[in-house]
Every structure is written in C-alpha cells, then in structure tokens.
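Missing here is one protein chain; the remaining ones are kept as they sit in the complex.
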Amino acid sequence: MKEIAHLLFETRMLKDIDRSGYAFLGSGRESIAEHSFTTAFICFTMAKIEPEVDSEKLMAMALVHDIPEARTGDHNYVHKKYNQVDEAKAVSHLAAGVAFGRDIQDLINEFNLGETQEARLANDADQISFILELKKLKDTGAVSPEKWLPLVMGRLKTKTGKQMAQSIMETQWDEWWTREYSE
Amino acid sequence: MKEIAHLLFETRMLKDIDRSGYAFLGSGRESIAEHSFTTAFICFTMAKIEPEVDSEKLMAMALVHDIPEARTGDHNYVHKKYNQVDEAKAVSHLAAGVAFGRDIQDLINEFNLGETQEARLANDADQISFILELKKLKDTGAVSPEKWLPLVMGRLKTKTGKQMAQSIMETQWDEWWTREYSE
Amino acid sequence: MKEIAHLLFETRMLKDIDRSGYAFLGSGRESIAEHSFTTAFICFTMAKIEPEVDSEKLMAMALVHDIPEARTGDHNYVHKKYNQVDEAKAVSHLAAGVAFGRDIQDLINEFNLGETQEARLANDADQISFILELKKLKDTGAVSPEKWLPLVMGRLKTKTGKQMAQSIMETQWDEWWTREYSE
Amino acid sequence: MKEIAHLLFETRMLKDIDRSGYAFLGSGRESIAEHSFTTAFICFTMAKIEPEVDSEKLMAMALVHDIPEARTGDHNYVHKKYNQVDEAKAVSHLAAGVAFGRDIQDLINEFNLGETQEARLANDADQISFILELKKLKDTGAVSPEKWLPLVMGRLKTKTGKQMAQSIMETQWDEWWTREYSE
Amino acid sequence: MKEIAHLLFETRMLKDIDRSGYAFLGSGRESIAEHSFTTAFICFTMAKIEPEVDSEKLMAMALVHDIPEARTGDHNYVHKKYNQVDEAKAVSHLAAGVAFGRDIQDLINEFNLGETQEARLANDADQISFILELKKLKDTGAVSPEKWLPLVMGRLKTKTGKQMAQSIMETQWDEWWTREYSE
Partner (left out) sequence: MKEIAHLLFETRMLKDIDRSGYAFLGSGRESIAEHSFTTAFICFTMAKIEPEVDSEKLMAMALVHDIPEARTGDHNYVHKKYNQVDEAKAVSHLAAGVAFGRDIQDLINEFNLGETQEARLANDADQISFILELKKLKDTGAVSPEKWLPLVMGRLKTKTGKQMAQSIMETQWDEWWTREYSE
C-alpha cells in the first residue's frame, strides 16, 4: 500500500504542473490533471459511439497517458526538439513496486504505438481535449487559436475523432447553456 | 454529434470552477476537473486491488460523478445546508440529447445510492482525493488539515479505501521522489 | 461581541468566493466582496442624484445584499435553475445572535422585494456593477460582453439606473485618466 | 452623467490594485476594493453598536476613504517614507465635475482629521479590516501576523473598535461555521 | 555581509511587486523583477550593437534602475501625478551600509540624468522592455496596446533603440519558433 500512496502523490503532482503549450500560445492555461480528466471523459463518450471498442482499456489509457509527466515534465512542440525524454524509464520507475505496474506500462506503450483502435481513439481524445480549449479561447477573443486549430485538426486519425472535432468547430463554446437562456 | 459537442463544452467547464471547500479550509485550491481526474485515477488503482469489481464501471462512475456541478455549482459543507440541489434535474438535462445519456444517469444514481461495491469504492475515492490534498497541505505547513483529516477519514466505507487512506497518512507527500534524492 | 466577530469573519469570506458568472462568460473575475464594494459605491452616488431617497438605507442594503452568499454560495444563471436556495434561512442564521440581526434581515428582504425606491436603486446598482465590468472587458478585447450587455441593460428599473448605465455604455473604461494623458 | 461614469470606472480600478502591505507581510493578498468593502461593513456594525453616531456618514466615509488610491496607488509603511502623496489633489481631481464632489472631499477630510466619532470609528474599522485578515492568516499557518497583530491593535482609538478587535483575537477565523459542524 | 543580505532581500521584493501600468492598460501583468531582467538583457544586446559603449556599466545600470521601487513602489503615469517620490532618499537608504553603495547611487543618477550614451541606451531598453510586452499582448488579442505602442515608441532616444523597436513592431511575437514549425 505504501507504494500506492507514493503513486497517488506522484499522480497528484499533475495538478501542480501547467501544460507548457499555453505559454507559447499566449492565452489560456490548464494543468496536466485537467487535461487528463477531459481526455478521459472524451474517451468515455467515444466508447459509447464505438461500442465495439474496449471501453475499460480506453478510459484507463487516457487516465495514465500523461502520468509519466510528473517525472519528465510536460514538453511542448519547441521543448521536444531539445529534449530526449526517456519516458520508458519514467514509466518503469513509477510502475516499480506496485503490483499492477506492468498494466500501466502496457497501457502507455499501447497508447504510444497507436496501433489498436483504442490507442487511436485515445490519441484523438488527447488532441480533441486541446481543440476544446482552443475553440473556447477563440470564441472569447484570443487570436492565436485561429492559426493552430486547423493544424491540430489535421492530427486526428479516427472517423469518430474527426466527426467529434468537426462538431466542436461548428459549436459555440457556451451554446450548451445560452441556447436555453431567457431573461 | 452536436449534442456531444455541447456535453464536452459543459464538462470542460469543470476546469473553470474551483472546489468551494478550500476557501473554507483557508489553504489550497483545486478545480473540479482536477479533483475528478484524481478520483478516477484512484478508482483505476482500486480496481487493481479488487480485481473482482467492474473496473470499467468504477472509472466511468468517477469520471461522471461531478459532471452535474457544471450546472449546479460545487457546494461545500456549509453551502449544502442552504441549497436544495436538484442534481437529478441537472443530470437529466445534461444527458438529454446524447444517445448514452441514460448511461450517465445510471452511473450517477448508482454512485449516489452507494449500494454496489463499485459505488462504495468510488465514494471512498472521492474522499481519498481530498485526503491526498489535505495531507500535502499539512506536510507543507498549513494548519487546518490537522483538524479535518480524521473527519474525512471517518467517511470511508471500504476496506480498500481505509487501507489506502491509512497508507497516505503514513507517507510524506514528497517521499515518492525525495527517498531517491542525492546531491 | 463574540457574535460580531463571527459575523465579520463570515463576511470576510466574500473575498475568497469568486462570482460564478465570469467562468460562464469566459473572461474576467471578481470576488463577491469586490462586487459588493462597487455596488455600495454606486448606491452612494445614486443617493446624491436622488437626494430624496434614504441614503443610509440604500448603502446599507448594498453592503448586506450578498452577505448570505458566504453560506449559500454565488449562483449564476445556470446554477439558479438547479438550486433552491434557502436564502432566508442563511440570513436568519447569520443574523442570529447579533443584536441588530433583525436589521440585516429587513434590509435583505426589502432588497429582494424590490418595492421601495431604495430597493429598486440597489437592485439597479447590483446590475450596473456588472455592466461596468462587462464594459471594461469589452473595451479591452473580450468577445462575450457584446452579447450580454443589452440583456443586463434590460434588467434596469429606475430612471437614474438607466441613465447611469447608458452613460457607462458611451464611455471608454479608461477615459477617466487617458483624456488628460500627455507624453 | 458622463462624469459619474468616469468616477465609477475610476473606483472600479480599486479591484485591480492589490494592497501593497501583503507582499511585505509575505502572506495573503487583498484588493483595495475588498478592503473597502470589509471596512464599510465593519462601519455598518459599529453604527449598530453606537446608535448615536451618524450611520450614513460612517458608511459613506468607509466607502470613499481609499478611492483616491486609484490615482495615488496604495502605499505601505515603507512606501510612505519615500512618497509625498498629494491625496488632496487626487481627491480634488476625482471630485471635479461631479455635483457631489464636495461631499466626497469632505468625507475624506473628516476621515483624515480623525476628530469626529465617525472618523475615529472609520479609522478603527480600517485597522480592524486588516486585523481580520492577519488573524485568518495566523490561524491557517502564516508566521508573520504574530508580530504585526499587537502593533495594529495598538492603533485602535475607540472603545468599540478595541472591543471588536479583542473579540476577533479570541475567535478562530472559521468558528462561525465549524462550531455547528457535524459529519 | 549582513548589509548585503539585507540588500538582496530588498531586491528580492521586486518579484512580489507587479508593475502598476498593466492594471491601467487592462491586460497583462509583469513583476518589476521580470521587467528588470528583460531590460538588462536588452542592454546586453545593445552593447553588442554599439561595442564602443561601456557594456558593464550599461548592464549594471539596467539591473539597478528599478531597485529603489522596493521602497518607493512602482508608479504608473497617473500615480506619478500625485506622488512626489523621493527616489534619492530611497537609493541613499538602500545603499547605506554596503561598501559599494556609492556605485549603485552613481548608476541610478546617471540613468536618471540620461546624458551619457549608456544612460540613453538603458532608458531606451526600459521602454523597449514595455514595447515587447505591448506587442505580445496586441498579437494575442488585447485592444489597448494599439493605442499605447506609438506613444511608447515616441519616447525612444537612440538610433539603436529606435531600430530595435521598429524591428519588434514588424515581427510577430511567436515568429521565433513558429517560422520553423511543421506538423
């Protein structure tokens, strides 16, 4: 149990690390924990749209996909050019000691390989989580998202992911509550 | 898909709402999204400890358990005394339109009833997520957590939850990386 | 005096609770205490414009109108749909024990009924405080205020309130100092 | 009305200026608007304890006492040693143009002279507003307030102010809600 | 050494004081320490462009030019109208006790007189540091910088400063990394 307590405190750290892309975008902010929650919830909805996928695996993959960043830090596009991140080592260290460490490693490996449908969907969810943020920033007055949205859209691989993102692009961020607004 | 875009923007709002308990604690802060991520990850680990539980359901329950708070707001102990929250109505509205709305409703109902083992574990994870935060605040110099930790501990229902929390209490928040520290 | 100390600490809490509407607006932030100050100062000016009103009552009403929110939380448009707030109970509890508790209750009741000229002005001041914020956000680049300003303007009831708001709409937020600017 | 719009935007600025003492205390923060709200509410309660004072004048004095700081900035103990603040000029400029400008000037002058009972109470309220903040910081783990609380207490002039502050010192900041807490 | 420790803690305070101009701009924020770093780095580059200037003096001047603001506070355009700042007294007090206090005084005096080429460049660097911030805010969606940029540009005195600022105006804030961007 001691090792699990360590793992939980390690994962807790994702609340205290902001995603480094927003400083370079010039607007917005988000912790890794917030990003991970949104990604996992998007995976929950994807599993409903594609009921043949392994929903448990899909959500678990989203929950753990950024956990190694407590050890490695979060690297944006520029940072990646100058850092060789040994994510495998980070995963191996965080997994060591907990009985189910191997499961975490397998999930992250599968996510990174992106070969299974679950991995492809989880990777799309990772991008859609960012698209949601960019769309909100755009709708509220930020300038930079206009430039990035098409590029991030272009990273999507699955039909479900593309449709979901397309729908987000056609929706105002506050429509979910303003459409029923009356004074 | 339009309805799913609405649901995702609604869920995204959990990043922008801070949990209201921390103002009354006098230290710390956390968004609902951050809390939900930690709760879901705790559920992921619980399912590894209790392999007979429905892991998919457990994680899904954690991911959705606070989603209605985008509509209701987050209410701390004091707020609850003066608000009659119609969570069912919030859930029904957020679920309306999406094909899998019924699934979300069922998960939240099960969480609230707390009768299945999955629901009991998810409720304990909800508290353990708070215990992690209180323990970190205590370890770094805040005074109030000392008073609240025993009370929150007392809310735990499952053997796994109690053991996990006990282990957290016996662990320094930064031990996961300081134990291997060397200059 | 002990009860007054409690009341002051309770009121102090309004500094630590942000008004929940700004997250849904997507720009800006403001604590309830900041909002209450601005509302009370607007009432001070209104009493100068309408010297026949009870200035003392008007300012006092503004100062206390949101005090129950330390117990109830601040609810925006969406939250109100899903919360039945027992503000009367909150007021009764916060007023209990202090000798002048009844005075606070009476002021809040009068504010809520909105039947006296003082209450109508205080309610308008409550809205004008929001209009000032929206106008500043609009002038500095936020997109959403454009949509909300006409709606909030429409809530105004008094001639003084309407004139004041109209004048705010015709004034740049920084004109008070930029009009005398010289290098 | 244009001049009143200017005055309201000027007063709104008090939300965006933090009181400079907290950086030197090393803990906490507070905007001038938040401080002014608390000061005005303390004056509201003082007028209830001392019903013979002019309650309207007392509250108005608290509301306007820091308004010139939009033009002058907020100066802590150290800053005051190196700045000769022409508050009178600031007041005269902010008051110019509005019909009731003279009233604001008179209130600020009376506050600064500290000769009337209303002015003495308002000055004590100004300090008690700070004492409330220091006591909260102390109760939650900050070290510096211990040193400052006796000094700030020593600035109080009125019997009501002294009793109120004494009572605050004997009260835990969260007692107003924790005394009725039950799991 | 004790006096140097005092001076270092005093200088450290510049991290905790935000430059007061941004609240009046309505967008952005920056500590005095951040501003001083940027100013000093600009001076470093200026010394490379004008190798005949005393590079050591130029950088030192930038590093110390705002140190007295720990004692005086940072005053924006409006604040300066109502404060007579005794910067010389602040400098004399902060310099007292340290053996090289006279050097600091001389550097600040030279900066303020603006007669040497090093002082003119340092003053331009002070403005260019602000121009960089305004340009970034403009490029990311803020409205106010459009109005201020020409005015701040007009304050520049040196050929190097003017060319540098002109080049900043013709450059997108994120071009340094986006020009090499590829998916």
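The chains carry the letters A, B, C, D and E, assigned in the order they are written, with residues numbered from 1 in each.
Here, a contact is a pair of C-beta atoms (placed from the backbone, for glycine too) under 8 Å apart; a residue touches a chain by one contact, two chains touch by 3 or more.
Computed from a predicted structure; not experimentally measured.
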| item | value |
| --- | --- |
| Visible chains in contact with the missing one | A, B, D, E |
| Touching residues on chain D - with respect to the absent chain | 24, 26-27, 77-78, 141-144, 147, 151, 154-155 |
| Positions on chain B contacted by the hidden chain, ascending | 136, 139-141, 173-174, 177-178, 181, 183 |
| Where the missing chain touches chain A, by residue | 13, 16-18, 20, 23-24, 68, 70-73, 75-76, 78-79, 81-87, 89-90 |
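Convention: only the chains that are shown with their structure count from here on.
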| item | value |
| --- | --- |
| If a chain touches chain A and chain C alike, it appears here | B, E |
| Maximum centroid distance from chain D, chain identifier (CA atoms) | A |
| Copy pair chain A, chain E: interface residue numbering same or different (half cut) | different |
| Euclidean distance of C-alpha centroids - chain B vs chain C, Å | 33 |
| Length of the line joining the C-alpha centres of chain C and chain D, rounded to whole Å | 19 |
| For chain B, residues that touch 2 or more chains besides their own | 24, 71, 78 |
| Overall pattern in which the protein chains touch one another (line/ring/star/complete/other) | other |
| Full enumeration of touching chain pairs | A-B, A-C, A-E, B-C, B-D, C-D, C-E, D-E |
